[in-house]
Structure formats: structure tokens, C-alpha cells
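The complex is shown incomplete by one protein chain, all other protein chains being positioned as in the whole.
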Amino acid sequence: MSEPRVDVRKTYKLFIGGAFPRSESGRSYVVESADGRFLANVAWASRKDVRDAVAAARAALPSWEGATAYNRGQVLYRVAELLEGRRDQFVGAIRDAEGASARHAARQVDAAIDRWVWYAGWADKVAQIAGSSNPVAGPYFNFSVPEPTGVIGLVAPQGSSLLGLVSVLAPAVAVGNVAVVVADERHPLPAVSLAEVLATSDVPGGVVNVLTGPQAELVPVLAAHRDVDGLDLAGATVELAAAAEAAGATNIKRISRRVAEDHEWGHDPGTARLLRFIETKTVWHPIGV
Amino acid sequence: MHTVEGSRAPAVAPRYLEAAGLDAAALRSSETRLARFLAGLPGVDQVGCDARAAALATRSIKTTAKLHAIELAVSMIDLTTLEGADTEGKVRHLCAKGAHPEPLDEAVPPVAAVCVYPDLVAVARAALRGTTVKVASVATAFPSGRASIAVKLQDVRDAVEAGADEVDMVIDRGAFLEGRVGAVLEEVVAVKAACGSAHLKVILETGELGTYDNVRRAAWLAMLGGADFVKTSTGKVAPAATLPVALVLLEAVRDFDAVTGRAVGVKVAGGIRTSKDAIRYLVVVNETTGPAWLSPHRFRIGASGLLNDLLRQRRKQLTGAYAGHDDLSLE
Partner (left out) sequence: MSALEDAPTSPERFEYAPAPESRAMLHLRSSYGLFIGGAFTDPIDGGALKTVSPSSEEVLAEVTLAGERDVDAAVTAARAAYEGGWGRLTGRQRAKYLFRIARLIQERSRELAVVETLDNGKPIRESRDVDVPLAAAHFFYYAGWADKLDHAGFGPAPRPLGVAGQVIPWNFPLLMAAWKLAPALAAGNTCVLKPAETTPLSALVLAEIIQQAELPAGAVNIVTGDGTTGAALVAHGGVDKVAFTGSTEVGRRIQETVAGTHKHLTLELGGKAANIVFADAALDQAVEGIVNGIFFNQGHVCCAGSRLLVEESVHETVVGLLKRRLSTLRLGDPMDKNTDIGAINSAEQLARIVALADSGEDEGAERWSPPCVLPERGWWFPPTVFTQVAPSLRIAREEIFGPVLSVLTFRTPDEAVERANNTTYGLSAGVWTEKGSRILAMADRLEAGVVWANTFNRFDPTSPFGGYKESGFGREGGRHGLAAYLDV
């Protein structure tokens, strides 16, 4: 006799240091689909969660930036393999979140995966477009190399819950940064699903951390945090972005400003984001016997 | 003006020398130990050394300072003739010039020494009788040094017996480059013994040593062997003396003095033709080993044409006019 199946509802938690803790505040908030259906209670991250995420990111930084670029590329490519395997899940998540048609959602997921693959392939090439040998006027060997900035706070684009997120996250980590992501506030589920993919991939714990919750609470904490080196305010509101940029001055954070809500994430991103959270180190050495 | 009460830098023996247990006898007894000691000396960064020398060359030495430097440089010259075609006449003329460089002004000091081949020492000695000018002789199969040790030592004895006050030997560069540093050291010791009371200058032939690191090591070999002076070059090979090489030698004698209390002199020879060059060397001496080395007892310049340029520049300083090319005797 067939009974109507009671589905197992998913709990969406934070992703910090490779694990899925609940918010230490114990709070959660309701996420609805585009057409108003209840989707989930997601964790409402607190300032302490931000602190923990930053600490996890900082701890993960030495081995992620110290890995060979080839290794990072391999790790990121594997993430794309896993995303491909979960394509249908993400299509469903985007349909729920954005109310998109199946075709539109599928296009977004395909674009997101392809973009992830594109950035994976950049890992071992950035140094060749961003570095240089500099012909100084003297007997010195002089070269400039790009290095990752460090711990980056990323405010995910609001309204493009997967492709927008991938577009800001993948370039940052491909070059060796570690990230604390503040997910799309109204549509965080694709971000948390991405976190699950990361957790099952070879990406070391702490390299990417995902926090869900109101950006008005989370962004200022990140902005004022002196152990965060850079801030991508892509999805921040105008007021939050201005305040965050000013607060970020406390430790001279590298700021990438907000992007218009109607930004077309499908277009060719070029190399601007890839090179955004990069420091250039220039080394001199005499040439002599 | 007010004075900052600073303190003189204490003389600190470089630790690497103490650590090596600078015991000449022990170093002589084991070539391995000697080689390790030399390898343990600090390296010399070529670009940095060149840059320091170039910076010292920008010192502006004018007016009274220039005059003083010119006269000092004259007093430091080893007036040299080392040609196959040297004759008694040539040597006598050179000695006369060296003993009275400036006929118009007896205040100009004589040169420090005249430098000749061993078989002309007696001629020089006779010509310089009654003056303060020393007779220096090259020896040890100068300039190549490629002869048996017996021949080289006899060469030294000939010079000393003929009356040389100073002997300029050459080290065995072949042995040095082969790593037979013990042999190089032993030769210096043997020549020093053969010199008797004559002072020994040890020519390193820096142009053949290849690196400043080697120049430093060779200088230490010479000093450990008893050299009274370390000398850059025979003048027969290019590059001969350069400011950076002089700097390396001066640093070596400075360090040796700090450890042993023995002050070894430095002689630069070959390619020093103008007063400007000579004054630059004096600046390097002044700012490396200090004023204590600014005397013919501790610094010499091996040259021939330099003397006339110094005299010309001196006349220009005093009269304001540039000299004509025949104003001074060529020899």
C-alpha cells in the first residue's frame, strides 16, 4: 500500500573550517522560495561565527597559498567535477530560489560550472600574466611575482545565487586567497549547497567558509575585523558598502566595491577579478661573480 | 656647533677569525685546515663591492685637500720600470726623477721607492745613494712565477744581495687555482725568510684570480705567510689595480690587524695613470683602514706615468694654469 512520502527536510548550517556548525547564537531565519513557499530555516550567523570563520580562514591560509598553483588548479577542477555531478540539485535550488524556469536555471548552473572550470585553469597561469621580469638599469635580476592578499571577506551578489557567487569566489581562491563568504541573504541555499560540495572535495577546511544571515549584521563585523585583509562588497547594499569601506580602513583593507544589482554575471569576466586580491612582490638581486 | 658625545667604535675582532683559532702554525701544518679557514672567510658581493668603490669615487677632493693628497700620493709612489729593454741609463734617469720629482720646488717629497728587475738593483742602489728613496726589486720569476722554487728563491737572494730594501714577489696562481693553498703559503714563508731584513710585498695578481672572494683569500694567505705588504698586480696583466680590488685588500688588512695587531700595507699597481685615480685610492684608504694607512709605510702606488700627472696637477693647483706637454721631463 503506497503512503504519501514524508520528505526529509534539510537543515542548512554554516560552513566553517570544513565543518557544518550551527550558529553559536542558536538563531535561524526562514528562507522562502521565490513564490513564497517555506524552503528552510537557515543558520543566522552571529559576530562570533564571523570571528570563528575568519580564524579558520587564517589558519587555512599558509597551506592553501603555499600549495603549488598546479595543486590548487587540480583541487578546483575536482570541485567542478562534483558540481557537474550535482547539476540537477543545483538546478532545483535555483528554480526554488529565483523562480527561474528550468531552462534558465540550467543555463545558470552550466555557466557557473564552466566558470569554475575556467578559473581552475587560471591557477597556474596567473603568475605568467601578472608577474614580470623587470629590466632595471643596473646589474640586478629583478622580478615581480603575484601573491594572494590573504583572508578575503566576500559579500555574495544578491540575486545571482550561484553564478554570481562563483564569479566572485572562484577567482579569489584560485590565486591562493581564503574566503569568508556572506551568502545571498534571501537566497542562501545554493551557497550552502556549494559548501557541501566543497566539503566533499579536496579543498582544505577553512579555505572557503560560508555564513548565512543578514548582511547588515555580518558585513560590518567583517569590515572592522583587523585580521581580514580584503573585502569584496559585490552584493552589499549601497549604505552597507560605504560603511564597510570606511570601516575597512582600520587595517588598510583592499576593497572591491559593490556591483549593481542588475549586473550581468553571464558576460566574460576578463581577468579583473582574478587580479583583484593580489599583492605584487618585487625582488632584487645583484648579478655578479 | 655642538658635539654629540658619541663613542669610538671599539675594536672588535671579527668572530670568524677567533672562531677559526687564528694560529698560523696550525694553519701551516694542515692544508685542509688552511683551506677550510679560507673558505670560512666572508664572501664578497661583487656588485656591492663595485658600488661602494664607485660611491667613494664621488668624493670631491678640491683645493687644499687636493694639494695635500697630490703630495701624499707622490710620496707613496714606487716609481717603476720593468721592461725587457731596461738599461743602466734608463734606471739612472728614473732614480734621478724619483729622488727630485719637482725641480721647481724642493718641498715636493721624493717617491717612496724605485722598482726594478733584480739585475738592475745595484745600479739603482748606486744612483739613489744619499736619498731616502728605497730600492724595490721584483723577484720569484716575475711576472709569471712559473719556475722551480729553487730558481725563484735564488732570484730573491740575488736581489737582496745586490742591495734591495724591498722585494716584490708573485704568488703561484696556478697552485692557488688548483686549490694547493698550502703550497702558496709555504712559498711566501720561504721567500720571506730569504728576504732577510728586506720588506716583502706579495703580488696576488688579482686579475688572474677571477673573483673578489679569491682576492680576499689570497690576501689572507700572503698575510699568514708573513707579507709586509699585499700588492694587487704585476702590471703585466689586465685588469690590474681597480678601486674595488683595493677595497677588498684594505678590508683584509683591516681585519688582519684587528685580530693579530699586525698592520700589513697595501700596494696598488698597474693602470693608475692620473692624479684623479690616485686621489680616489687615497679616499678608499682613508675611509676603509683610516688615516693610519695614509703613509708610504702602509700604502704604495706602483706607477710610472702617474708621477708627471701628479706634478702637473700640483702646478695647476698652485698657479691656476694648465701645463704644457713639454713642461716636465718625461724621465
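For reference, chains read A and B in written order, and residue numbers begin at 1 within each chain.
We adopt the following convention: a residue touches a chain if its C-beta (ideal position, glycine included) is under 8 Å from a C-beta of that chain, and two chains touch if they have at least 3 such contacts.
Quick caveat: nothing in here was measured; it's all calculated off a predicted structure.
Trainee: Based on the whole assembly, the unshown chain contacts which displayed chains?
Mentor: By the stated touch criterion, the chain not on view contacts A, B.
Trainee: Touching the left-out chain: which of B:V44, B:L204 or B:I272?
Mentor: Per the contact definition at the top, the residue touching the missing chain is B:V44.
Trainee: Among B:E102, B:E251 or B:D277, which residue is in touch with the absent chain?
Mentor: Per the contact definition at the top, the residue touching the missing chain is B:E251.
Trainee: If I consider the whole complex, including the chain that's not displayed, which of B:T131, B:Q154, B:T274 or B:S295 touches that chain?
Mentor: Residue touching the absent chain, from the options given: B:S295.
Trainee: Could you tell me which of A:T11, A:T68, A:S101 or A:T250 touches the chain that is not displayed?
Mentor: Per the contact definition at the top, the residue touching the missing chain is A:T250.
Trainee: Suppose we count only contacts with the excluded chain; which residues of chain B make the list?
Mentor: Within chain B, the residues touching the omitted chain are 1-12, 14-16, 42-45, 47-49, 51-52, 58-66, 68-69, 72, 199-200, 228, 251, 261-263, 265, 282-283, 286-287, 291-292, 294-295, 297-298.
Trainee: Extract the touching residues of chain A with respect to the undisplayed chain.
Mentor: Residues 129, 132, 134-138, 140, 142, 144, 229, 238, 241-246, 248-252, 254-255, 270, 272, 279-286 of chain A touch the chain that is not shown.
Note that only the chains that are shown with their structure count from here on.
Trainee: Where the CA atoms of chain A average out and where those of chain B average out, how many Å apart are those spots?
Mentor: Taking the mean C-alpha position of each chain, the two centres sit 69 Å apart.
Trainee: Can you name the residues of chain A that touch chain B in the complex?
Mentor: 139-140, 286-289
Trainee: Hey, which residues of chain B end up touching chain A in the complex?
Mentor: Interface residues on the chain B side: 45-48, 50, 210-211.
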